[in-house]
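Excluded from the complex is one protein chain; the other protein chains are retained at their positions.
Chains: A and B, in written order; residue numbering restarts at 1 for each.
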Amino acid sequence: MVLEAVLSGFVLALFAPWIYKVGRGAAGWILALLPIGIFIYFATFVPPVAEGETFVFAQTWVPSIDISLSFNVDGLSLLFAMIISGVGALVIIYAGGYLAHDRDINRFYVYILMFMASMLGVVLSDNVITIFIFWELTSITSFMLIGYYHEKPESRTAALQALLVTGAGGLALMAGLVMMALVGGSWEISELLNRGDVITGSSLYVPILILVLAGAFTKSAQFPFHFWLPNAMAAPTPVSTYLHSATMVKAGIYLMARFSPALGGTQTWTVVVTSFGAVTMLLAAHMAWQKKDLKQILAYSTVSALGILTMLLGVGTHAALEAALVFLVVHSMYKGGLFMVAGAVDHEAGTRDIALLSGLRKAMPITGAAAVLAGLSMSGIPPFFGFVGKELIYESTTEFDMSAILLTVFAFLTNGLTITAALLVAHKPFFGSKLSAPKHPHEAPLTMWLGPVTLGTLGLLFGLLAGWVGEFLIAPAVSAVQHHQTEVHLALWHGFSMILLLSLVTIAFGVLVYWKHEVLGRWFAPSNVISKWGPEQWYFWSLDGMLGFGRWQTRLLQSGYLRNYLLIIIFSTVGLGLYTLSKYNVFSQNTIFRPIDVTSYEFMFMALIVASAFVVTQVRSRLAAVAALGVVGYGVAIIFVLDGAPDLAMTQFSIETLSVILLVLVLYRLPRFIQFSRSRPKKITEITAALAGGGFMALLVLLVTALPAQSRLAPYFAENSYKLAHGHNVVNVILVDFRGFDTMGEITVLGIAAVGVFGLLKLRLDKTRQTDTPPDVLTTQHQSADVFPVMEREQS
Amino acid sequence: MEVLLAVVVGILYAAGFYMIMRRSIVKLILGLGLLGHASNMFIFTIGRVMRGNPPVMPHGHDVLTQPYADPLPQAFILTAIVIGFGVQAFATVLVKRAYQTVGTDDFDQMISTDQP
Partner (left out) sequence: MTSVILSTATRYMLPLLLLFSVFLLLRGHSEPGGGFVGGLVAAASFAFYAFAYNVKQARRALRINPRVFIGVGLLIAVSSATYSLFLGKSFMTGIWTETEFPVFGAIGTPFIFDVGVYLVVLGVILTIVFSLAEGEQ
């Protein structure tokens, strides 16, 4: 069943364009039925999972290499699956309104459904290889979604950047996962989690950890890989909502949470993961409040939230994991909602620049209300669920046993600046006495406010029902991450404590920064110059470096002169071959100096072949060269006759005859050999290369024939060709029976060659274009090269 | 016998390599032909040479008895000969068309596709 739930997204994606054709405006609603169904299906797992059960569904896929389509539903994957399907449904409905007038909307539906399915695959897979495949599928579908507005260069750049960064991380992840599977001795994730001791105790632990974290950090936009996420805002807002706040960027978080029983709990893990998370959360929070674009503010605050989650997973105590999972749910709800609000504002008011917006609540009351709900949850104001999350974060940082004070200060600054960001997004555009926007704003349609209102209300409801949420959703997830059954008691009110005081001070700090944000922004502006040399610049430098290297080696190796290629090929083959041979010490006396038993007529024919080959290279007349080549062929045929290969001899004789006819037919019309001048050193190099290549091949023959003959196939054919295939001629039996499949391929190739010849000869190009150069496939120049000569001719 | 065949193979290869490094495209085709013969002989020789014992069983027998020449390289070469002809025909026609279109049979003048 889980397999079907995961794959259904791919299947529906196939039919999405058709459904759009039929359903038009209602397509979003129709397609959203699938994620709603998946959501309900997973919701039925909540009670048993809360009881401590886990469900495993296994389906063999490639049994020979232990790849299975096995899925595991436990607290952690269930929580993620419900976020993915729930937010997915709202986003698809939202996109139906947001992209209503976009001609490519059916493409959007295809991509987003495929993405949803891949994402479900990531969080549910229980096999190392399967999780990697789904992981890469999310990278690919997100590439297509970010590049949705493919006419815009910045969209294409951002899409490529996201693909390269997350794709590189994905490769590292694969290496890490394979190493982990080999060390742990299983390809099933649930098995690996039982063998944490073996993995953390192994000498490969540090490389495994680095590789897996490289995958997680790139996907979840941790410093220094964070830059792709703000750039990915070039995508349409539904994509940003879904991929870049609620789901895909959390895949890295999921990965770290999933594997923390296997990889976590060590000093290395705590130090590395916590410090990367802490740096990311503060740096990004600091970037967020300085931005003017709604989506940029949200993007940086998302990076910051991902930093918080990473930091909490690094700390790894019970309180920290509780905080992480609560904050994960909180963040998905408020950030998803705010992205949708930002999209609605952009759509209805014509800009996302907060400096140009104010007083929108009068024109867009429902969107405004949703923004306020989400903003309050983001700021951590009671009784919203965000408040619970923030309390728990402080609880875990103040108990951190390495450096509680430093981490708490980081968390304090981050939370404060998060509140500033929340105010900038939810307060600035909607409040203020004067209504201001570039175009006359009006309320967004139902499709576009349904999502933010639902998510905002849920943020409030979860806060009020914190105890229930803790028991049914958070506790099973924490149990899964800790890998043993545990309990979670969430409450809004913890009594008066240090932490409550800290929360109050945080709010005051955040409001203060918001109040003075314009002044402070000018104050900090010069410091942003540093980002010119920041990680994004490193990305561009390495990209430029790679392209530069490509150009350099192309210029070096691809000169356009055939003989240069050949020289490189021949000399490197001979060099590498001789090196390998000498390494294995295969040369011995009797390799080369062996008794030569040869009859006089054999010697005669061999001499004839050699002499004719020499004539081919030296003769000036074309016909003489063709004739000499024919003699070589007949000589080879006679060798076949003498040495027990009558079939070969017959074939060689007929082919040689035909090929002489062919060459005479064609070469007759081609020019005589012109003795092109060639400088002496060049000629010497070429002769040397030819002799080296020939000598090397002769040496190979000598080496192989010096070994005792032991064909393992020949006896089988000799034994069975009559018994199994009713044939006395073993060669023919091999051709039409034992290896008949090869022959089938071969005659197909022959047919294609004939069609190719026919096409080249008979299907002449347009007469006027006969002298055109053939098009160059690699560059776009060919268009102009094709067009210009014709135009010139028309003028003259 | 094999030693001499090795020499023949080497010379055929050397001649083929030499021919495909010439500037004339016609020589390229002849070179390809030589390389084809060279490769067939190469496979044939490393499959061991067995004078006068074709892998064909006499009538009435239902197994092939020793000594016999290895049938597998022969099957390979048989298809290689025919395929080689197809490739040679295609290359020949391609060269012919290239000559007609570009107006030269000098490889050194075919290095770029830009209009002269």
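Miscellaneous remarks
Everything below uses one rule, namely that contacts are C-beta pairs under 8 Å (C-beta built on N, C-alpha and C of every residue); 3 or more make two chains touch, one makes a residue touch a chain.
From a predicted model like this one, the values you see are computed outputs, not experimental measurements.
Here one chain is not drawn; of A:507, A:586, A:706 or A:736, the residue touching it is A:736. Taking the complete complex into account, A:726 is the one of A:24, A:522 or A:726 that touches the chain left out. Summarising the interface, chain B meets the missing chain with residues 54, 56, 59, 78-79, 82, 85-86, 89, 93. The missing chain lies against chain A, touching residues 646-647, 650-651, 654-655, 657-658, 661-662, 665-666, 668-669, 724-729, 731-733, 735-737, 740-741, 743-744, 747-748, 750-751, 753-755, 757-758, 761-762.
As a working rule, only the chains that are shown with their structure count from here on.
Rounded to a whole number, the gap between the C-alpha centres of chain A and chain B is 43 angstrom. Chain A makes touch with chain B in their complex at residues 559-563, 566-567, 570, 592, 594, 596-598, 602-603, 606, 609-610, 613-614, 616-617, 622, 625-626, 629, 632-633, 636, 639-640, 642-648, 651-652, 655, 658-659, 662-663, 666-667, 669-671, 673-674, 676, 678, 686-687, 689-691, 693-695, 697-702, 704-705, 709, 711, 713-714, 717-719, 721-723, 728-731, 734-735, 739, 742-743, 746, 749-750, 753-754, 756-757, 760-761, 770-776, 781-782, 785, 789.
Taken together, the chain B residues at the contact with chain A in this complex read 1-15, 17-24, 26-30, 33-34, 37-38, 40-42, 44-59, 61-65, 68-72, 74-75, 77-79, 81-90, 92-103, 105-108, 111-115.
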